[in-house]
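The block underneath contains the structure these notes are about, expressed in structure tokens.
With one protein chain withheld, the remaining protein chains of the complex are depicted in position.
On to chain A.
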Amino acid sequence: MRRSPLFWLLVLVGGIFLSLPVAFAQEKLIFGYSAPGLGDEGQWNIQKGFVDKCKELGIEVIVTDAQQSAEKQNNDIETLIARGVHAICAVPHDSAAISIAVQKCNEAGIPFFTIDRGVTAGKVVLTVKADNVKAGAIAGEVMLRLLQGKYNGIAKGKVLEIRGQPGQDVAEQRAQGFHQVLEKYPDIQIISLPGYWNTEEGFKITVDTLTANPDLDGIYYHADLYIPGIVEGIKAVKGEFAKVGEPGHIFILGIDGNPAGLDQVEAKLADGVVVQPLRDYGALIVPIIVDYLKRGEEALPKPGTVLVEEGASWSPAMVVQTAAGLEIWTNVFYVDYLGAGDPNLWGNKPRE
């Protein structure tokens, strides 16, 4: 039987309509996001920023949570590889242990990106992180100014540094920046002790150091989670806590800018905090991943350039070629009690 041209036209149009969803399904990008543990306020925000940007660009994203286990993170990434995602972005729980999964990802031809931390081995296309050395240096400069203010312009005093986990790159860089600034002043003594990112350990260090050094002038902490331990530690030894501006106040400042940290700065328990743009890492890296999938290496920013976007909290960001690979170091900035209530800070943004 001979079919009319209209019939063939309908078949053609119908075929196109039917194949459209399939074609779009093939085109739709799927990214994998491997979080080291979403129980942490900062990590939750990094993940939220990544997922939000993906949604905005119409990208499907599969989020896995390694629950602070290096082994689980490796398994999670292998699952994402098996799922056939187009790209994987991870915040490594352990920079060395994740390398096995990164190499498997390289073998599978899936581009691998990281946020906040690098990896020891395997090819990472790009890492976006805060400029932790700069954050430490800003904290050092503020501490220097506070000490000079206290001692009539003379740079002297005794400062306790409560570190994170010794050996971890973030903790090392935050220490490096701080020491770079203050070690130029021989009359400033820095007592460095590891708090292992543990509030109670921060309390113990504060109590013991204040006992050994009742003349302590300031405390620099590597993460906001130490603040409650510092405040209560000072109370436990001195019997009272002098807020910012009150006589006998011990200067307290550090790095992070999470909700509790900003609250404490606003309440004048701490002098200030160096804020990292955690919620905006995703806004920066997701478009680069999309572009990389289209154009390859050409899409990556060149080392030495400065990325600028008006109004973005990560801007300006430096593109740096390190031994670990290509990295973008985002802007960090200091806020005191006057600025801690700013609703634009990630720590003040609502969760949903």
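One rule holds for everything that comes next: contacts are C-beta pairs under 8 Å (C-beta built on N, C-alpha and C of every residue); 3 or more make two chains touch, one makes a residue touch a chain; residues count from 1.
Criterion: contacts and distances are computed from a predicted model.
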| item | value |
| --- | --- |
| Name per UniProt, for the chain absent here [options: "Probable glycine dehydrogenase (decarboxylating) subunit 2", "Glutamyl-tRNA(Gln) amidotransferase subunit A", "Autoinducer 2 import system permease protein LsrD" or "Nitrite reductase (NADH) small subunit"] | "Autoinducer 2 import system permease protein LsrD" |
| Contact with the hidden chain (one of A:Thr64, A:Ser95, A:Thr127 or A:Gln264) | A:Gln264 |
| Residue of A:Asn198, A:Gln276, A:Ser313 or A:Thr330 touching the missing chain in the full complex | A:Asn198 |
| Absent chain, residues of chain A that touch it | 38-41, 43-44, 67, 163, 166-167, 191-194, 196, 198-200, 203-205, 207-209, 211-212, 225, 228-229, 231-232, 235-237, 258-260, 263-264, 351 |
